[in-house]
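The complex appears here without one of its protein chains, the remainder shown in place.
As written, the chain order gives the labels A and B, with residue 1 at the start of each chain.
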Amino acid sequence: MTETPARTKRSLLPWPVLRQLADGDVLGRGRSVRSKRTDEIEPRTATADRVAKSVCPYCAVGCAQKIFVKDEKVVQIEGDPESPVNRGRLCPKGSASKNLVTSPLRQTAVKYRRPFGTEWEELDLHTAMEMVADRVLRARRDSWQDLDEHGRKVRRTMGIASLGGATLDNEENYLIKKLFTAMGAIQIENQARI
Amino acid sequence: MIGRNSLFGPLDPAPDAGYADAPPRKGFFTDTSVCIGCKACEVACKEWNDVPENLFQMLGTSYDNSHSLNANQWRHVAFIERPGRAPAPDQPAVPTTPPVDIGMPTVGAPPSDVPDEAKPDFQWLMSSDVCKHCTHAACLDVCPTGSLFRSEFGTVVVQDDICNGCGYCVAACPYGVIDRRKGPDGDPRVGIAQKCTLCYDRLTDNQRPACAQACPTESIQFGDVEELRERASARVATLHEQGVMDARLYGNDPEDGVGGTGAFFLLLDEPEVYGLPPDPVVTTKDLPRMYQRAAMAAAAMLAGAAVSFVRRKP
Partner (left out) sequence: MAEAHPVGFQWVVEAKKRGARIIHVDPRFTRTSALAHQHVPIRVGSDIAFLGGIINYVLQNELDFREYVVNYTNAANIVSEDFQDADDLDGLFSGFDTETRTYDPTSWQFAQEDDQGDLGPAQADDAGDSAEQRNTASGLQNEAHGMQVGSRPPRDETLQHPRCVYQVLKRHYARYTPEVVEQVCGVSQEDFLEVCRAWTENSGRERTTALVYSVGWTQHSVGVQYIRAGAILQLLTGNVGRPGGGIMALRGHASIQGSTDIPTLFNILPGYLPMPNAEKHQTLTEWIDAVRNPGSKGFWANAGAYGINLLKAYWGDAATPDNDFCFDYMPRITGDHGTYRTVLDMIDGKVKGYFLLGQNPAVGSAHGRAQRLGMANLDWVVVRDLFEIESATFWKDSPEVATGEIVPEECRTEVFLFPAASHVEKEGTFTQTQRMLQWREKAVEPPGDARSELWFFYHLGRMLRERLAGSEDERDRPLLDLAWDYPMHGDPEQVSSGWGEPSAEAVLKEINGYEVATGRPLSGFLEMKDDGSTLGGCWIYSGVYADGVNQAARRKSRHDQSFVASEWGWAWPMNRRILYNRASADPEGRPWSERKAYVWWDEDKQEWTGDDVPDFEKTKPPSYRAPEGSDGVAAIEGVDPFIMQGDGKGALYAPQGLIDGPLPTHYEPVESPFRNLLHGQQANPTRKEYRRADNPMNPDPRSPGAAEVFPFVFTTSRLTEHHTAGGMSRYVEHLAELQPEMFVEVSPELAAERGLEHMGWCHVITARSAIEGRVLVTERLRPLRVEGRTVHQVWMPYHWGQGGLVAGDSANDLFGISLDPNVLIQESKVGTCDVRPGRRPTGPALREYVEGYARRAGVLDGSEGPVVTASAAAQRESAAAQDGDDQHAPHQREDQ
């Protein structure tokens, strides 16, 4: 039913009473009172520019999602009926995914709080990256251990720790562990320990 | 002509509303025996229909914090914590203390026919409520602007672009479903009557309503009403076989006060327990009789007038 049958649409007769009588909608409760907008209604799932195949970001069941995009905006997220995991269904959290990714509360710029500061400050992304790189190198330098207290080779820093990754992608976790290991940071932890 | 049952009694509403080639009537069968109260329906509905937040307030009515169906809540999951049978006298384990009022609805559910010992210990009933899409919809009957209309799917839908916010429909609904949106500020539909459309826009593209699409356990089933009614009867029979004697249908009967509903339910207790009216009647049921009386009165008046003319004849 991609096309609505013509006779369900609004009658073109000009006068309401005439429409009611001619359409058989004598009481004027159905076909004869449809507005133009009602006739032209289309679900935004049908008018989307594209649909991305995705996976719900909440729990670990792994429900498949379809992300409907129109004019580079997410206009709907719903379950993928083809999935053997969720058969198109989603829980309230999965169903709120559009709300999650389009929330006006989302951070879209770097916020910076300087030592002893009492307010956030805005920071340019690339500047913030430079600052973090500086701090990582300094912390690494200041807390570097070639040997531990028993003289065993450890070549590491105990000054840098990390926690997270359970909602990140495998590819991201792979690079995170690779980089931290190469820089000698070992206190790299995850929700899986919590 | 006005159909025989246009205002009361069994009827296929779409043809009656002028759709000659109407598709089979669509509706919901909500099987509360498998509802897990997850509220996916509430959220999926809001996401699809851009329904804004309702209220941020804990109500203490079990896990229900949505309160009721209203303009900002087109699906509402009721939670009922139902005490089981009293502990047997030879079970001393739990010390007995006076019950604490936990604010649960206690409105007069009649005593159940099911004997106590056949009841489970404790039950947590959950049920997702929605607009019933009545066969005889009073909201639609009283709408003076034609904003509310009967769709080709037999559903009852508000046309936002027509509604003037008069509110006649609000008073007419026997279930207290339809409501004018009160906020939040800036919402384009504030002041306008709002309720479930059975995702009219999705239906025009052969898609399922958002709530039924999301429902994890198929508690909310969407389909042709006729087929759903058969499915529902079979489900009740199965549950009865399994000893769930409380299972009963609500809203499936075309002979009831609203001519049966497009959205009907399988309940595990009396409707009142879920906050549903036990015997709803379309508030415009008496319209024909009222029209008839009005017509008679008018005729009598005309006749009187005529008589007066007659009498003037010398």
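The definition used in the following text is that a contact is a pair of C-beta atoms (placed from the backbone, for glycine too) under 8 Å apart; a residue touches a chain by one contact, two chains touch by 3 or more.
Values in this document were obtained by computation on a predicted structure and should not be read as measured data.
> Touching the absent chain in the whole complex: find that residue among B:Asp12, B:Glu47 or B:Asp246.
Of these options, the touching residue for the absent chain is B:Glu47.
> Identify the residues of chain B touching the omitted chain, counting contacts across the whole complex.
For chain B, the residues touching the absent chain are 34, 36-40, 42-43, 46-47, 52-58, 60, 62-63, 65-66, 81, 83, 93-95, 97-103, 121-126, 216-218.
> Go through chain A and note every residue touching the omitted chain.
Missing-chain contacts on chain A: residues 50, 52-64, 67, 69, 72-74, 77, 80, 82-87, 89-97, 99-101, 103, 105-118, 120, 123, 125-126, 128-133, 135-137, 139, 142-144, 146, 148-150, 152-194.
Everything below uses one rule, namely that only the chains that are shown with their structure count from here on.
> What whole-Å value do you get for the distance between chain A and chain B if each is reduced to the mean of its CA atoms?
About 34 Å separates the centre of chain A from that of chain B.
> Name, in rising order, each residue of chain A that touches chain B in their complex.
1-2, 4-5, 7-8, 11, 16, 20, 23-35, 37-38, 41-46, 76-79, 81, 86, 88-96, 98-99
> Note which residues of chain B are touching chain A in the complex, please.
1-3, 6, 13-23, 38-40, 42-44, 46-48, 140-141, 146-152, 157, 159, 161-162, 199-202, 204-207, 210, 213-216
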